[in-house]
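Only a single protein chain was left out; the remaining protein chains are all shown in position.
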Amino acid sequence: MDKKSVNIVSPIILLAFGAMISFLIHLTIRGHLGLGINDPGFLSNIMLGFLGVFILGVWGTLAYVAFQIHKICQNK
Amino acid sequence: MANKLRKTGISRRKVLGGALGLAAASIGLSGCGDLSVDAFMQKHFKELSQEDLAKIFKRLEEEYSKEFGKEFKVNAASAIPGVLFGYALDISRCRGCRRCEYACVKENNTSRNPQIHYIRVSEIDASKGVDLVHARLDYNPAKVPEPGRTYIPVQCQHCREAPCTKVCPTHATWTEPDGIVVVDYNWCIGCRMCMAACPYGARFFNWAKPQIRPDEVNTDVHYLGNRPRPVGVVSKCSFCINRVRRGRYPACVEICPSGARKFGNLLDPESEIRQILLRKKVFVLQPELNTQPKFYYFYSVGRGFDI
Partner (left out) sequence: MQRQVIEGQLAAMPEEIGGKGFWTIFCILLFIIGAGICAYLYQVVYGLTVTGLSHTVFWGFYIMNFVFFIGISHAGTLISAILRLTGAEWRRPVTRVAEAITAFSIMVAGTMILADMGRPDRLLNMISHGRVQSPLLWDLLSVSSYLFSSSVYLFLPLIPDIALMRDKLTSKGWRWALYNLLSLNWKGTDVQRARLEKAISAMAIMIIPLAVSVHTVVAYVFAMTLRPMWHSTIMGPYFVIGAIFSGLAALLIVMAIVQKSLRLEGVLKEIHFQYLSNLLLVFFGAWFYGTICEYLVTGYGGASAEMRVLSSKMLEEHTWMFWTMIFCMAGTFFILTPWDWVVKRLRLPVATVSPWHAFPLMVLGWVGVFMTISFTPGNPLLWVSGVAYLILFFLILVPSLRQSTVSMAVSASLLVLVGMWLERYSIVVPTLTRPMLEYIGDGSYTPTWVEICITFAGFSAVGLLFMIFSKLFPLISIWEVCEAEEDIPAIVAKLTDEATLPASLQHGSLINESLEVKSNG
């Protein structure tokens, strides 16, 4: 009997995606509230921008993969 | 089947051994009050309210009195506005007696075993000027001052562009508004990245639980300064934050018998330190690194031969 299998992988990926994005936002906000950034200014903002774009790119791809896996599971 | 049984048997033994090990470890660890739930849930120092601080101080005072059998007083006196502390060291007057080194140890509750000294005095051949390359830490302190030798103490330079605070991953070390670079021992994760970044070797890691004899311990402590440290965190000279924020001099400045150490408010044009920066030829260690230390060196009299 072929039970329809539950897609546990996509939710895990999306959870991790959510965690990483909230972590990035958390770092940004905390930084600009004065606690995180010890030497504020130009360099910090460049770093944040670069890191943010990079991590978004990486995790965005993972979210895309989660979507593909979801579709595979539905056989669509 | 027999293979599987054998495998399970060994795993069971391993689990038992692991559990016993963990039990033993937790018995050992439970001696450290540092690992309580309160300590774990503590917020960052800059986020704590006065009540939170009071609670933390009470907890710390209980810990310390349990460990040393004495009444402790923990405070977190904040920076005095309009103050930026600076330090100047007169090399021509330093005799290498190391009283500053030991006063620092006594004042700051640094570990006697393993031994940690925030200040390190070295001896140089006077004809070479300030030659830290060929300086010696292992001179004979009973014979000081030896003719033709100068002595240079080095401690945390409290840099304006501190490379250590730049690299801390958890914001456990930062520069306070009055210029003192501090470490929060309840926040530090012990990664030692700040030690890697510091070019002066001024930061010290507590490799083991610091041991201080109860009769030698200093009970008047500041949260960010001279309170007894737990194991596994970095500590360093704090310009005696406990004293200077309440109008006293650092212990090293007070005890120096030849008046080689000068300390004051860099923002006060009338202060001694400002006069020194104005009138004397001051220099700093490793200026090419752009750390901009607030610890200056100068010669007030000749080159030290005639003292």
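Order of writing sets the labels: A and B. Residues in every chain begin at 1.
Operating definition for what follows: contacts are C-beta pairs under 8 Å (C-beta built on N, C-alpha and C of every residue); 3 or more make two chains touch, one makes a residue touch a chain.
Fair warning: this is a prediction, and the values are worked out from it, not measured in the lab.
Visitor: For a quick check of understanding: of B:V167, B:V217, B:L267 or B:V282, which residue touches the chain that isn't displayed?
Guide: Once the missing chain is taken into account, the touching residue is B:V167.
Visitor: So that we can see where the missing chain sits, which residues of subunit A does it touch?
Guide: 3-9, 13, 16, 20, 23, 27-28, 30-31, 35-39, 44, 47-48, 51, 54-55, 57-59, 61-62, 64-65, 68-69, 71-76
Visitor: Going by the touch rule given at the top, which residues of subunit B touch the chain that is not shown?
Guide: These residues of subunit B touch the chain that is not shown: 3, 6-7, 10-11, 14, 17-18, 21-22, 24-25, 28-29, 35, 40, 44, 114, 120, 122, 132-137, 154, 163, 166-172, 187-193, 195-197, 199-201, 204-209, 230-234, 285-286, 289.
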